[in-house]
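Right, I'll just put the structure down here and ask away after.
With one protein chain removed, the remaining protein chains of the complex are shown where they sit.
Note that the chains are named A and B in the order they appear, and that numbering of residues resets to 1 at the start of each chain.
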Amino acid sequence: MSGILTYALHYQGEFNKNSLGAVSEGARLAKEIGGESAAVVVADGSDLTDELCASLGRYGATKVYRAKAPEGLAQPVVDVMAKVIADEGFSYALFGGGLLGFEIGAGLTARLGAGVTMEVTAVKARNGKLVAERPILQDSAIVDVDYVSEPGIIIGRLNAFDAVESGETAEVVDVDVELEAHSTRATMVRRGEQRGADVNIEDADLLVAGGRGLGNAEGFELCEELAEALGGVVAATRAVVDAGWYPYAAQIGQTGKTVAPKLYFAAGISGAIQHKVGMQSSENIVAINKDPNAPIFEFSDLGIVGDLNKILPKLIEAVKAKKG
Amino acid sequence: MKICVLVKEVPDAAVEKRIDASTKRLDRSGEKNLNPFDTHAIEAAMQIAEGGGADVEEIVAVTMGPQSAFRALHKAVSLGADRSIHLTDDALAGSDCCATGYALAKVLETEAPDLILLGQQSDDGECYTMGAIVADHLRMPSLTQVIKLEVADDRLRCERQAEYGYDTVEIELPAVISVGDAINEPRYPSLKAIMGAKKKQLDTKAIGDVGIEAGKVGVDGSRTAVLAINPPPAKAAGEIIEDENTSETVEKIVSWLEERKLLA
Partner (left out) sequence: MSTAPVEFPPPVDSAKEFVGPPTDPVDERIEVGVVIVGGGPAGLSCAIRLSQLLEQDPGLAQSLGEVPIALVEKGRGPGSHLLSGGLMRPSAMHKLLPDLAEADWPTYGTVEKDRVYFMTKRRAVPLAPTPRPFRNEGNHMVAVSQLARFLSEKAEEVGVYILGETAATKLLVEDGQTMGVRTGDKGRDKEGGKLRNFEPGSDLVGKATVLAEGTQGHLAGAAIRHFGLGSEDPMQWELGVKEVWEVTRPLDRIIHTLGWPLRFGARYREFGGSWLYPMGEDKVSMGFVTGLDYRDATFSVHDTLQLFKTHPMIEGILDGGRRVAWGAKTIPSGGYWAMPERLWAPGLCIAGDSAGMVNVPQLKGIHYAMHAGMFAAEAIYEALKEDDTRDLSGYAERVLGSEIESDIRRSRNMRQPFSKGFLVGGAVANAMEITGGRFPGGRWKTHDDAAVDVFVGDRDKVYPKPDGKKTFDKLSSVFTTGNATRDDAPNHIRIQERVPYELALMWQNMCPAQVYEVPDEELEKQLEEDGDTKRLVDMKVTPSNCVLCGAITAKGGRLTPPEGGDGPNYQVT
(Lines give C-alpha, C1' and ligand atoms only; values in the text may rest on other atoms or scores of the structure.)
Protein backbone atom coordinates (compact mmCIF):
# COMPACT_ATOMS: atom_id res chain seq x y z
CA MET A 1 0.00 0.00 0.00
CA SER A 2 1.23 3.48 -0.65
CA GLY A 3 0.16 7.00 -1.37
CA ILE A 4 -2.20 9.52 0.14
CA LEU A 5 -5.78 10.11 -0.95
CA THR A 6 -7.24 13.49 0.00
CA TYR A 7 -10.88 14.46 -0.09
CA ALA A 8 -11.66 17.78 -1.75
CA LEU A 9 -15.00 19.42 -1.01
CA HIS A 10 -16.42 21.76 -3.59
CA TYR A 11 -19.45 24.02 -3.73
CA GLN A 12 -20.80 26.15 -6.53
CA GLY A 13 -17.78 25.69 -8.69
CA GLU A 14 -15.10 26.30 -6.08
CA PHE A 15 -13.02 24.06 -3.88
CA ASN A 16 -13.14 24.58 -0.14
CA LYS A 17 -10.12 26.40 1.25
CA ASN A 18 -9.47 23.72 3.87
CA SER A 19 -9.60 21.04 1.17
CA LEU A 20 -6.97 22.88 -0.85
CA GLY A 21 -4.85 22.99 2.26
CA ALA A 22 -5.26 19.26 2.72
CA VAL A 23 -4.42 18.50 -0.91
CA SER A 24 -1.26 20.60 -0.55
CA GLU A 25 -0.35 18.79 2.63
CA GLY A 26 -1.03 15.42 1.02
CA ALA A 27 1.33 16.31 -1.81
CA ARG A 28 4.05 17.43 0.58
CA LEU A 29 3.80 14.25 2.64
CA ALA A 30 3.66 11.95 -0.39
CA LYS A 31 6.98 13.40 -1.49
CA GLU A 32 8.47 12.46 1.87
CA ILE A 33 7.19 8.94 2.23
CA GLY A 34 6.79 8.06 -1.41
CA GLY A 35 3.70 7.07 -3.31
CA GLU A 36 1.10 8.97 -5.16
CA SER A 37 -0.75 12.02 -3.90
CA ALA A 38 -4.29 11.97 -5.25
CA ALA A 39 -7.57 13.70 -4.59
CA VAL A 40 -11.13 12.46 -4.65
CA VAL A 41 -14.12 14.61 -5.55
CA VAL A 42 -17.81 13.87 -5.58
CA ALA A 43 -20.61 15.68 -7.41
CA ASP A 44 -24.12 14.96 -8.49
CA GLY A 45 -24.32 17.56 -11.23
CA SER A 46 -22.01 18.71 -13.95
CA ASP A 47 -20.22 21.58 -12.24
CA LEU A 48 -17.21 19.42 -11.49
CA THR A 49 -15.71 20.03 -14.91
CA ASP A 50 -12.50 18.37 -16.08
CA GLU A 51 -10.86 21.74 -15.84
CA LEU A 52 -11.94 22.35 -12.29
CA CYS A 53 -10.81 18.91 -11.21
CA ALA A 54 -7.51 19.16 -13.00
CA SER A 55 -6.83 22.44 -11.19
CA LEU A 56 -6.20 20.41 -8.05
CA GLY A 57 -2.94 19.55 -9.74
CA ARG A 58 -1.84 23.09 -8.93
CA TYR A 59 -1.92 22.05 -5.29
CA GLY A 60 0.07 18.91 -5.87
CA ALA A 61 -2.46 16.19 -6.69
CA THR A 62 -1.27 14.00 -9.54
CA LYS A 63 -4.59 12.29 -10.02
CA VAL A 64 -8.17 13.23 -9.26
CA TYR A 65 -10.79 10.52 -8.86
CA ARG A 66 -14.21 11.84 -9.71
CA ALA A 67 -17.43 10.09 -8.81
CA LYS A 68 -21.07 10.87 -9.30
CA ALA A 69 -22.98 10.82 -6.04
CA PRO A 70 -25.14 13.16 -3.88
CA GLU A 71 -23.31 16.25 -2.66
CA GLY A 72 -23.03 17.68 0.82
CA LEU A 73 -23.57 14.33 2.52
CA ALA A 74 -20.83 12.20 4.01
CA GLN A 75 -21.93 8.61 3.52
CA PRO A 76 -21.84 8.51 -0.29
CA VAL A 77 -18.27 9.83 -0.10
CA VAL A 78 -17.36 7.05 2.31
CA ASP A 79 -18.50 4.55 -0.33
CA VAL A 80 -16.47 6.31 -3.02
CA MET A 81 -13.30 6.60 -0.97
CA ALA A 82 -13.54 3.05 0.35
CA LYS A 83 -13.64 1.79 -3.22
CA VAL A 84 -10.79 3.94 -4.46
CA ILE A 85 -8.62 3.00 -1.50
CA ALA A 86 -9.39 -0.68 -1.97
CA ASP A 87 -8.75 -0.53 -5.74
CA GLU A 88 -5.65 1.65 -5.67
CA GLY A 89 -4.13 0.69 -2.34
CA PHE A 90 -3.68 4.09 -0.67
CA SER A 91 -1.95 4.09 2.73
CA TYR A 92 -3.59 7.22 4.10
CA ALA A 93 -6.83 9.14 3.75
CA LEU A 94 -6.49 12.84 4.51
CA PHE A 95 -9.10 15.49 5.24
CA GLY A 96 -8.94 19.23 5.80
CA GLY A 97 -10.85 20.75 8.68
CA GLY A 98 -14.58 21.05 8.44
CA LEU A 99 -17.71 19.13 9.22
CA LEU A 100 -17.82 16.85 6.21
CA GLY A 101 -14.21 15.86 6.74
CA PHE A 102 -15.06 14.60 10.21
CA GLU A 103 -18.15 12.77 9.09
CA ILE A 104 -16.52 11.11 6.10
CA GLY A 105 -13.32 10.27 7.98
CA ALA A 106 -15.29 8.74 10.82
CA GLY A 107 -17.45 6.66 8.49
CA LEU A 108 -14.34 5.49 6.69
CA THR A 109 -12.84 4.48 10.04
CA ALA A 110 -15.64 2.01 10.50
CA ARG A 111 -15.71 0.86 6.90
CA LEU A 112 -11.98 0.12 6.76
CA GLY A 113 -11.46 -0.84 10.40
CA ALA A 114 -8.79 1.86 10.42
CA GLY A 115 -7.08 4.10 12.93
CA VAL A 116 -8.15 7.74 12.88
CA THR A 117 -6.77 10.90 14.44
CA MET A 118 -8.98 13.97 14.64
CA GLU A 119 -8.20 17.67 15.08
CA VAL A 120 -4.72 17.13 13.69
CA THR A 121 -2.55 20.24 13.72
CA ALA A 122 0.52 18.80 12.01
CA VAL A 123 1.68 15.65 10.26
CA LYS A 124 5.22 14.39 10.07
CA ALA A 125 6.96 11.64 8.17
CA ARG A 126 8.96 9.11 10.15
CA ASN A 127 10.60 6.05 8.65
CA GLY A 128 8.37 6.08 5.63
CA LYS A 129 5.23 6.38 7.72
CA LEU A 130 3.11 9.26 8.89
CA VAL A 131 2.71 10.39 12.47
CA ALA A 132 -0.15 12.76 13.29
CA GLU A 133 0.08 15.45 15.95
CA ARG A 134 -2.99 16.65 17.78
CA PRO A 135 -3.57 18.88 20.79
CA ILE A 136 -5.38 17.68 23.90
CA LEU A 137 -6.47 19.14 27.23
CA GLN A 138 -7.45 22.55 25.92
CA ASP A 139 -4.27 22.79 23.88
CA SER A 140 -2.01 22.35 26.88
CA ALA A 141 -0.28 19.30 25.41
CA ILE A 142 0.33 17.74 21.98
CA VAL A 143 0.27 14.00 21.37
CA ASP A 144 2.03 12.11 18.59
CA VAL A 145 -0.20 9.40 17.19
CA ASP A 146 1.04 6.43 15.25
CA TYR A 147 -0.96 4.18 12.94
CA VAL A 148 -0.71 0.51 13.78
CA SER A 149 -2.03 -0.65 10.43
CA GLU A 150 -2.87 0.72 7.03
CA PRO A 151 -4.71 2.62 5.85
CA GLY A 152 -4.63 5.41 8.41
CA ILE A 153 -7.08 8.30 8.50
CA ILE A 154 -6.00 11.86 9.25
CA ILE A 155 -8.57 14.59 9.87
CA GLY A 156 -7.12 18.08 10.22
CA ARG A 157 -8.23 20.85 12.51
CA LEU A 158 -9.82 23.87 10.90
CA ASN A 159 -7.17 25.89 9.06
CA ALA A 160 -4.37 23.51 10.06
CA PHE A 161 -3.03 23.04 6.53
CA ASP A 162 -2.05 25.86 4.22
CA ALA A 163 -2.90 25.79 0.54
CA VAL A 164 0.39 25.79 -1.34
CA GLU A 165 0.63 25.90 -5.12
CA SER A 166 3.29 23.53 -6.40
CA GLY A 167 2.36 21.21 -9.22
CA GLU A 168 0.61 21.69 -12.54
CA THR A 169 -2.44 19.79 -13.64
CA ALA A 170 -3.77 16.48 -12.52
CA GLU A 171 -5.15 13.53 -14.43
CA VAL A 172 -8.87 13.20 -13.99
CA VAL A 173 -10.21 9.66 -13.65
CA ASP A 174 -13.90 8.90 -13.44
CA VAL A 175 -14.88 6.12 -11.09
CA ASP A 176 -18.13 4.26 -10.94
CA VAL A 177 -19.26 3.53 -7.44
CA GLU A 178 -22.31 1.66 -6.36
CA LEU A 179 -23.57 3.25 -3.20
CA GLU A 180 -24.47 1.22 -0.16
CA ALA A 181 -28.15 1.05 0.68
CA HIS A 182 -27.74 3.11 3.85
CA SER A 183 -25.91 5.85 1.95
CA THR A 184 -29.00 6.55 -0.07
CA ARG A 185 -31.38 7.03 2.81
CA ALA A 186 -30.51 10.66 3.50
CA THR A 187 -31.71 13.32 1.09
CA MET A 188 -30.50 16.88 0.89
CA VAL A 189 -33.57 19.09 0.83
CA ARG A 190 -31.87 22.45 0.99
CA ARG A 191 -28.19 23.16 1.13
CA GLY A 192 -26.20 26.13 2.32
CA GLU A 193 -28.96 28.37 3.58
CA GLN A 194 -27.61 31.67 4.85
CA ARG A 195 -29.07 32.91 8.10
CA GLY A 196 -27.87 36.38 8.82
CA ALA A 197 -29.40 36.77 12.24
CA ASP A 198 -27.39 34.02 13.84
CA VAL A 199 -23.91 35.06 14.70
CA ASN A 200 -21.63 32.12 14.43
CA ILE A 201 -18.31 33.12 15.80
CA GLU A 202 -17.02 29.57 16.02
CA ASP A 203 -16.62 29.20 12.27
CA ALA A 204 -15.40 32.71 11.54
CA ASP A 205 -11.90 33.05 10.14
CA LEU A 206 -11.51 36.51 11.52
CA LEU A 207 -12.75 37.83 14.82
CA VAL A 208 -12.68 41.27 16.33
CA ALA A 209 -13.32 40.92 20.04
CA GLY A 210 -14.12 43.72 22.46
CA GLY A 211 -13.62 43.87 26.20
CA ARG A 212 -14.02 46.23 29.13
CA GLY A 213 -11.32 48.49 27.76
CA LEU A 214 -13.80 49.71 25.15
CA GLY A 215 -15.25 51.84 27.91
CA ASN A 216 -18.90 51.50 27.08
CA ALA A 217 -21.37 49.74 24.79
CA GLU A 218 -20.81 52.32 22.05
CA GLY A 219 -17.23 51.10 21.83
CA PHE A 220 -18.56 48.07 19.97
CA GLU A 221 -19.39 50.27 17.02
CA LEU A 222 -15.67 50.53 16.40
CA CYS A 223 -15.34 46.76 16.63
CA GLU A 224 -18.15 46.27 14.16
CA GLU A 225 -16.60 48.70 11.70
CA LEU A 226 -13.23 47.00 11.95
CA ALA A 227 -14.82 43.58 11.59
CA GLU A 228 -16.64 44.72 8.50
CA ALA A 229 -13.49 46.20 7.00
CA LEU A 230 -11.53 43.00 7.66
CA GLY A 231 -14.37 40.71 6.61
CA GLY A 232 -14.84 39.20 10.01
CA VAL A 233 -17.25 38.84 12.89
CA VAL A 234 -17.52 40.55 16.29
CA ALA A 235 -17.05 38.71 19.58
CA ALA A 236 -17.07 39.79 23.21
CA THR A 237 -15.70 38.94 26.65
CA ARG A 238 -17.84 37.78 29.52
CA ALA A 239 -17.46 41.02 31.43
CA VAL A 240 -19.03 43.12 28.68
CA VAL A 241 -21.74 40.56 27.95
CA ASP A 242 -22.60 40.65 31.65
CA ALA A 243 -22.74 44.43 31.46
CA GLY A 244 -25.17 44.15 28.56
CA TRP A 245 -22.87 45.74 25.98
CA TYR A 246 -23.09 42.80 23.59
CA PRO A 247 -25.16 39.60 23.24
CA TYR A 248 -24.24 36.28 24.83
CA ALA A 249 -24.05 34.54 21.45
CA ALA A 250 -20.81 36.41 20.85
CA GLN A 251 -19.18 35.54 24.15
CA ILE A 252 -15.81 33.85 24.19
CA GLY A 253 -14.26 32.32 27.20
CA GLN A 254 -14.69 29.83 29.96
CA THR A 255 -18.44 29.54 29.73
CA GLY A 256 -18.94 31.01 26.28
CA LYS A 257 -17.59 29.70 23.01
CA THR A 258 -14.13 28.50 22.06
CA VAL A 259 -12.66 29.76 18.81
CA ALA A 260 -9.55 29.25 16.70
CA PRO A 261 -9.73 31.77 13.85
CA LYS A 262 -6.92 32.80 11.59
CA LEU A 263 -6.96 36.25 13.13
CA TYR A 264 -8.14 37.25 16.58
CA PHE A 265 -8.12 40.99 17.10
CA ALA A 266 -8.57 41.85 20.78
CA ALA A 267 -9.59 45.42 21.58
CA GLY A 268 -9.57 46.49 25.21
CA ILE A 269 -9.23 42.93 26.51
CA SER A 270 -6.94 42.18 29.42
CA GLY A 271 -6.44 38.51 28.56
CA ALA A 272 -7.37 36.99 31.91
CA ILE A 273 -7.31 33.22 31.82
CA GLN A 274 -11.09 32.80 31.76
CA HIS A 275 -11.04 34.51 28.40
CA LYS A 276 -7.72 33.11 27.23
CA VAL A 277 -8.92 29.53 27.26
CA GLY A 278 -11.59 30.44 24.77
CA MET A 279 -9.25 31.84 22.12
CA GLN A 280 -5.66 30.80 22.80
CA SER A 281 -5.45 28.55 19.74
CA SER A 282 -6.11 31.42 17.40
CA GLU A 283 -3.48 31.46 14.71
CA ASN A 284 -2.69 35.17 14.90
CA ILE A 285 -3.51 37.25 17.95
CA VAL A 286 -3.35 41.03 17.80
CA ALA A 287 -4.14 43.00 20.93
CA ILE A 288 -4.64 46.66 21.70
CA ASN A 289 -4.69 47.67 25.35
CA LYS A 290 -3.63 50.77 27.20
CA ASP A 291 -2.20 48.75 30.10
CA PRO A 292 1.32 47.55 29.26
CA ASN A 293 1.02 44.86 31.95
CA ALA A 294 -2.13 43.31 30.55
CA PRO A 295 -1.70 39.53 30.48
CA ILE A 296 -2.80 39.40 26.86
CA PHE A 297 0.55 40.79 25.80
CA GLU A 298 2.15 37.61 27.06
CA PHE A 299 0.56 35.51 24.39
CA SER A 300 -0.33 37.90 21.61
CA ASP A 301 1.62 37.80 18.38
CA LEU A 302 1.36 41.53 17.93
CA GLY A 303 0.62 43.74 20.90
CA ILE A 304 -0.05 47.44 20.75
CA VAL A 305 0.10 49.46 23.93
CA GLY A 306 -2.06 52.48 23.31
CA ASP A 307 -5.48 54.08 23.27
CA LEU A 308 -7.84 52.07 21.10
CA ASN A 309 -10.05 55.10 20.62
CA LYS A 310 -7.17 56.77 18.80
CA ILE A 311 -5.89 53.72 16.97
CA LEU A 312 -9.01 51.92 15.80
CA PRO A 313 -10.57 54.69 13.69
CA LYS A 314 -7.29 55.19 11.83
CA LEU A 315 -6.82 51.45 11.47
CA ILE A 316 -10.28 51.05 10.01
CA GLU A 317 -9.55 53.68 7.38
CA ALA A 318 -6.22 52.11 6.51
CA VAL A 319 -7.67 48.63 6.15
CA LYS A 320 -10.50 49.88 3.97
CA ALA A 321 -7.98 51.66 1.78
CA LYS A 322 -5.77 48.59 1.48
CA LYS A 323 -8.61 46.33 0.53
CA GLY A 324 -9.94 48.83 -1.95
CA MET B 1 -40.40 3.74 18.32
CA LYS B 2 -37.42 2.77 20.41
CA ILE B 3 -34.73 5.38 20.94
CA CYS B 4 -31.26 4.54 22.20
CA VAL B 5 -29.16 7.39 23.53
CA LEU B 6 -25.42 6.85 23.63
CA VAL B 7 -23.83 8.55 26.62
CA LYS B 8 -20.31 8.86 27.91
CA GLU B 9 -18.77 9.60 31.26
CA VAL B 10 -16.06 12.21 30.87
CA PRO B 11 -13.71 14.08 33.18
CA ASP B 12 -15.22 17.35 34.39
CA ALA B 13 -14.25 20.02 31.87
CA ALA B 14 -13.71 22.75 34.45
CA VAL B 15 -11.31 20.70 36.54
CA GLU B 16 -7.63 20.76 35.63
CA LYS B 17 -6.62 17.53 33.97
CA ARG B 18 -3.37 15.67 33.79
CA ILE B 19 -1.87 13.01 31.60
CA ASP B 20 -0.70 9.89 33.35
CA ALA B 21 2.93 9.83 32.28
CA SER B 22 3.21 6.06 32.46
CA THR B 23 0.21 5.09 30.35
CA LYS B 24 0.23 8.26 28.23
CA ARG B 25 -3.49 8.41 28.69
CA LEU B 26 -5.75 10.95 30.30
CA ASP B 27 -5.66 10.60 34.07
CA ARG B 28 -9.30 9.71 34.58
CA SER B 29 -9.16 9.39 38.33
CA GLY B 30 -10.55 12.83 38.98
CA GLU B 31 -14.00 14.24 38.93
CA LYS B 32 -16.34 12.79 36.29
CA ASN B 33 -19.54 13.90 34.70
CA LEU B 34 -22.10 12.94 32.11
CA ASN B 35 -20.78 14.40 28.83
CA PRO B 36 -22.68 17.71 28.54
CA PHE B 37 -23.34 17.14 24.82
CA ASP B 38 -25.13 13.90 25.68
CA THR B 39 -27.58 15.74 27.94
CA HIS B 40 -28.74 17.52 24.79
CA ALA B 41 -29.23 14.13 23.14
CA ILE B 42 -31.35 12.86 26.02
CA GLU B 43 -33.37 16.07 25.95
CA ALA B 44 -33.90 15.62 22.21
CA ALA B 45 -35.19 12.11 22.84
CA MET B 46 -37.53 13.40 25.55
CA GLN B 47 -38.87 16.13 23.28
CA ILE B 48 -39.62 13.56 20.59
CA ALA B 49 -41.42 11.40 23.14
CA GLU B 50 -43.38 14.37 24.50
CA GLY B 51 -43.90 16.11 21.16
CA GLY B 52 -46.52 13.78 19.71
CA GLY B 53 -44.85 13.40 16.32
CA ALA B 54 -43.95 9.80 17.11
CA ASP B 55 -45.03 7.08 19.48
CA VAL B 56 -41.99 6.40 21.62
CA GLU B 57 -42.15 3.14 23.57
CA GLU B 58 -38.94 3.56 25.43
CA ILE B 59 -35.71 5.52 25.68
CA VAL B 60 -32.66 3.44 26.54
CA ALA B 61 -29.38 4.99 27.69
CA VAL B 62 -26.31 3.05 26.59
CA THR B 63 -22.72 3.55 27.62
CA MET B 64 -19.38 1.85 27.23
CA GLY B 65 -17.07 2.61 30.09
CA PRO B 66 -15.32 1.47 33.26
CA GLN B 67 -17.19 0.50 36.38
CA SER B 68 -17.79 4.10 37.45
CA ALA B 69 -19.72 4.89 34.26
CA PHE B 70 -22.91 3.67 35.87
CA ARG B 71 -23.21 7.19 37.27
CA ALA B 72 -23.55 8.62 33.79
CA LEU B 73 -26.36 6.14 33.24
CA HIS B 74 -28.08 7.17 36.47
CA LYS B 75 -27.89 10.77 35.36
CA ALA B 76 -29.29 9.86 31.95
CA VAL B 77 -32.15 8.01 33.59
CA SER B 78 -32.85 10.90 35.96
CA LEU B 79 -33.19 13.06 32.84
CA GLY B 80 -35.79 10.77 31.38
CA ALA B 81 -34.38 7.52 29.97
CA ASP B 82 -36.49 4.51 30.93
CA ARG B 83 -33.65 2.05 31.43
CA SER B 84 -29.96 1.71 30.71
CA ILE B 85 -27.24 -0.63 29.50
CA HIS B 86 -23.66 -0.60 30.72
CA LEU B 87 -21.14 -2.25 28.45
CA THR B 88 -18.10 -2.81 30.59
CA ASP B 89 -15.21 -5.20 30.29
CA ASP B 90 -11.49 -5.05 31.05
CA ALA B 91 -10.91 -6.10 27.46
CA LEU B 92 -12.31 -2.75 26.31
CA ALA B 93 -9.80 -0.59 28.17
CA GLY B 94 -7.62 1.45 25.88
CA SER B 95 -9.94 1.20 22.88
CA ASP B 96 -9.39 3.90 20.27
CA CYS B 97 -12.14 5.51 18.12
CA CYS B 98 -12.26 2.60 15.72
CA ALA B 99 -12.55 -0.06 18.43
CA THR B 100 -15.03 1.98 20.46
CA GLY B 101 -17.31 2.55 17.49
CA TYR B 102 -17.31 -1.16 16.73
CA ALA B 103 -18.10 -2.12 20.32
CA LEU B 104 -20.93 0.40 20.61
CA ALA B 105 -22.41 -0.78 17.33
CA LYS B 106 -22.42 -4.39 18.58
CA VAL B 107 -24.28 -3.53 21.75
CA LEU B 108 -26.76 -1.35 19.84
CA GLU B 109 -27.38 -4.20 17.43
CA THR B 110 -28.77 -6.27 20.29
CA GLU B 111 -31.28 -3.49 21.03
CA ALA B 112 -32.35 -2.90 17.41
CA PRO B 113 -33.45 0.70 17.98
CA ASP B 114 -35.30 2.89 15.48
CA LEU B 115 -33.32 5.98 16.34
CA ILE B 116 -29.92 6.44 17.94
CA LEU B 117 -29.09 9.84 19.43
CA LEU B 118 -25.82 11.07 20.89
CA GLY B 119 -23.92 14.28 21.50
CA GLN B 120 -21.77 15.31 18.55
CA GLN B 121 -18.59 15.15 20.61
CA SER B 122 -17.42 14.36 24.06
CA ASP B 123 -15.93 16.94 26.37
CA ASP B 124 -12.64 15.09 26.51
CA GLY B 125 -12.33 15.68 22.79
CA GLU B 126 -10.98 12.26 22.06
CA CYS B 127 -13.21 11.34 19.18
CA TYR B 128 -15.59 13.61 17.39
CA THR B 129 -18.43 12.24 15.31
CA MET B 130 -18.52 8.83 16.98
CA GLY B 131 -22.04 8.69 15.58
CA ALA B 132 -20.73 8.40 12.03
CA ILE B 133 -18.55 5.43 12.99
CA VAL B 134 -21.39 3.62 14.71
CA ALA B 135 -23.77 4.32 11.83
CA ASP B 136 -21.51 2.75 9.25
CA HIS B 137 -21.20 -0.44 11.29
CA LEU B 138 -24.97 -0.57 11.68
CA ARG B 139 -25.52 0.33 8.00
CA MET B 140 -27.75 3.23 9.00
CA PRO B 141 -27.91 6.74 7.58
CA SER B 142 -26.29 9.33 9.84
CA LEU B 143 -25.98 13.07 10.27
CA THR B 144 -23.96 15.09 12.77
CA GLN B 145 -24.11 18.63 14.17
CA VAL B 146 -27.90 18.51 14.06
CA ILE B 147 -29.49 21.54 15.68
CA LYS B 148 -33.11 20.91 14.78
CA LEU B 149 -34.91 17.60 14.64
CA GLU B 150 -38.47 16.77 13.67
CA VAL B 151 -40.03 13.34 13.43
CA ALA B 152 -42.91 12.53 11.10
CA ASP B 153 -43.90 8.97 10.19
CA ASP B 154 -40.71 7.08 9.50
CA ARG B 155 -38.67 10.05 8.52
CA LEU B 156 -36.62 12.71 10.23
CA ARG B 157 -36.25 16.25 9.07
CA CYS B 158 -32.96 17.64 10.35
CA GLU B 159 -31.19 20.96 10.18
CA ARG B 160 -27.49 21.27 10.64
CA GLN B 161 -24.86 23.88 10.08
CA ALA B 162 -22.22 22.80 7.56
CA GLU B 163 -19.43 24.53 5.65
CA TYR B 164 -21.68 26.71 3.50
CA GLY B 165 -24.60 27.48 5.74
CA TYR B 166 -27.56 25.56 7.08
CA ASP B 167 -28.51 22.28 5.39
CA THR B 168 -31.94 20.70 5.66
CA VAL B 169 -31.77 16.95 5.26
CA GLU B 170 -34.44 14.28 5.31
CA ILE B 171 -33.43 10.93 6.73
CA GLU B 172 -35.18 7.56 6.78
CA LEU B 173 -35.33 5.63 10.00
CA PRO B 174 -33.58 3.77 11.50
CA ALA B 175 -30.82 6.39 11.73
CA VAL B 176 -28.01 7.72 13.91
CA ILE B 177 -28.21 11.43 14.74
CA SER B 178 -25.49 13.38 16.57
CA VAL B 179 -26.81 16.59 18.08
CA GLY B 180 -25.09 19.91 18.65
CA ASP B 181 -25.49 21.86 21.88
CA ALA B 182 -27.58 24.49 20.18
CA ILE B 183 -30.43 22.04 19.62
CA ASN B 184 -32.14 22.49 22.96
CA GLU B 185 -31.85 23.53 26.59
CA PRO B 186 -31.65 20.34 28.68
CA ARG B 187 -34.05 20.09 31.58
CA TYR B 188 -32.92 19.77 35.17
CA PRO B 189 -33.82 16.45 36.75
CA SER B 190 -36.38 16.63 39.53
CA LEU B 191 -35.34 15.30 42.92
CA LYS B 192 -37.84 12.48 42.49
CA ALA B 193 -36.27 11.49 39.20
CA ILE B 194 -32.76 11.58 40.68
CA MET B 195 -33.75 9.36 43.54
CA GLY B 196 -35.74 7.04 41.34
CA ALA B 197 -32.85 6.56 38.91
CA LYS B 198 -31.19 3.95 41.08
CA LYS B 199 -34.23 1.74 40.79
CA LYS B 200 -34.57 1.71 37.04
CA GLN B 201 -33.37 -1.33 35.15
CA LEU B 202 -29.62 -1.29 34.47
CA ASP B 203 -28.19 -4.19 32.48
CA THR B 204 -24.48 -4.81 32.67
CA LYS B 205 -22.97 -6.52 29.67
CA ALA B 206 -19.53 -7.91 28.92
CA ILE B 207 -18.08 -8.28 25.45
CA GLY B 208 -19.16 -11.92 25.21
CA ASP B 209 -22.79 -10.94 25.85
CA VAL B 210 -23.01 -8.90 22.67
CA GLY B 211 -20.71 -10.73 20.32
CA ILE B 212 -17.72 -8.41 20.46
CA GLU B 213 -14.50 -10.06 19.32
CA ALA B 214 -11.76 -9.38 21.85
CA GLY B 215 -9.18 -8.95 19.13
CA LYS B 216 -11.02 -5.95 17.74
CA VAL B 217 -11.12 -3.90 20.93
CA GLY B 218 -8.89 -2.72 23.72
CA VAL B 219 -5.28 -1.81 23.27
CA ASP B 220 -4.67 -4.76 20.95
CA GLY B 221 -7.68 -3.99 18.83
CA SER B 222 -6.84 -0.32 18.44
CA ARG B 223 -5.46 0.89 15.16
CA THR B 224 -3.72 3.94 16.61
CA ALA B 225 -1.18 4.29 19.40
CA VAL B 226 0.01 7.35 21.27
CA LEU B 227 3.77 7.62 20.86
CA ALA B 228 4.55 10.65 22.92
CA ILE B 229 3.07 13.55 24.78
CA ASN B 230 4.80 16.86 24.33
CA PRO B 231 4.31 20.36 25.59
CA PRO B 232 2.88 22.65 22.93
CA PRO B 233 5.44 24.31 20.67
CA ALA B 234 6.89 27.32 22.40
CA LYS B 235 5.19 30.29 20.87
CA ALA B 236 7.66 32.76 19.46
CA ALA B 237 7.54 35.85 21.65
CA GLY B 238 5.18 38.38 20.19
CA GLU B 239 6.06 41.82 19.04
CA ILE B 240 5.02 44.82 21.10
CA ILE B 241 4.50 48.30 19.73
CA GLU B 242 4.12 51.32 21.95
CA ASP B 243 1.83 53.78 20.25
CA GLU B 244 3.58 57.10 20.03
CA ASN B 245 2.71 58.16 16.52
CA THR B 246 -0.67 56.65 15.73
CA SER B 247 -0.32 56.93 11.94
CA GLU B 248 2.94 55.01 12.10
CA THR B 249 1.47 52.44 14.46
CA VAL B 250 -1.43 51.85 12.11
CA GLU B 251 0.95 51.42 9.17
CA LYS B 252 2.88 48.81 11.10
CA ILE B 253 -0.30 46.94 11.96
CA VAL B 254 -1.46 46.92 8.36
CA SER B 255 1.84 45.65 7.01
CA TRP B 256 1.96 43.00 9.73
CA LEU B 257 -1.50 41.83 8.66
CA GLU B 258 -0.51 41.92 5.00
CA GLU B 259 2.58 39.82 5.59
CA ARG B 260 0.40 37.12 7.02
CA LYS B 261 -2.14 37.35 4.18
CA LEU B 262 -4.85 38.42 6.58
CA LEU B 263 -6.00 41.28 4.38
CA ALA B 264 -6.84 39.10 1.43
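Descriptive notes on the structure:
Just so we're on the same page, a contact is a pair of C-beta atoms (placed from the backbone, for glycine too) under 8 Å apart; a residue touches a chain by one contact, two chains touch by 3 or more.
Quantities reported herein were computed from a predicted structural model and do not represent experimental measurements.
Of A:Ala39, A:Ala186 or A:Val241, it is A:Val241 that touches the chain left out of the display. Among the residues B:Glu31, B:Asp154 or B:Glu213, only B:Glu31 touches the chain that is left out of the figure.
Residue positions on subunit B in contact with the hidden chain: 12-16, 30-31, 33, 185-192, 194-195, 198, in rising order.
Contact residues of subunit A toward the unshown chain are 238, 241-242, 248, 251, 254-255, 272-274, 293, 295.
By definition in this document, only the chains that are shown with their structure count from here on.
Inter-chain spacing, taken between the CA centroids of subunit A and subunit B, is 20 Å. For subunit A in complex with subunit B, the touching residues are 9, 11, 16, 72-75, 78, 98-100, 102-107, 109-111, 113-119, 131, 135-137, 139-149, 152, 180-183, 185-195, 200, 203, 206, 230, 254, 262-263, 284-286, 292, 297, 299-307, 310-311, 314-315, 318-319, 322-323.
Residues of subunit B that touch subunit A in their complex: 14, 17, 19, 24, 26, 96-98, 101-102, 105, 125, 127-137, 139-145, 157, 160-172, 175, 216, 222-233, 235-236, 238-243, 246-247, 249-251, 253-254, 256-258, 260, 262-263.
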